[in-house]
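One structure is given below, represented as structure tokens, and several questions about it will come after.
For this view, one protein chain was removed and the others were kept in their places.
== subunit A ==
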Amino acid sequence: MSIALLKKSITIYKPIFLWNILVSLLTAVFFILNGFSQPGIYSFAIFIKLIGWSFSAGIYFMFYQSTAYFFKNQGIGFRKIMLNLVLYDLFFFIGILVASSICRDFLSTVLINFLQTAKY
């Protein structure tokens, strides 16, 4: 992992990063609503993240033709790129979870109010 590679990855794979952040936010909602205490929700969240990462690989291949040689000319192949993308995303995800656990009371109130407003 390197900061230079992170910068290049963000510049080039913006859609993948955005997708992963959206999935992370969605997953965080499950954690907040259920109070970090139910194992079933944890499993479901991890399942969603895994599906999210497999979609990331799909998005990567959509951009493969225009970006693969850019990285391969730097000696970086598909596995390394995907591994880095997943690692960076894990950091983002953990960050979101930590932030949401700190602000849990506030977020759960806001989210429940939001969901109730949306319902009616």
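The rule is short, and it goes like this: a residue touches a chain if its C-beta (ideal position, glycine included) is under 8 Å from a C-beta of that chain, and two chains touch if they have at least 3 such contacts; residues count from 1.
Note that contacts and distances are computed from a predicted model.
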| item | value |
| --- | --- |
| Chain left out of the displayed complex - its UniProt protein name, from "Homoserine O-succinyltransferase", "Sarcosine oxidase subunit gamma", "ABC-type lipopolysaccharide export system, ATPase component" or "NADH-quinone oxidoreductase subunit H" | "ABC-type lipopolysaccharide export system, ATPase component" |
| Residue in contact with the excluded chain [from A:69, A:91 or A:106] | A:69 |
| Absent chain, residues of subunit A that touch it | 8, 11-12, 65-70, 72-75, 77 |
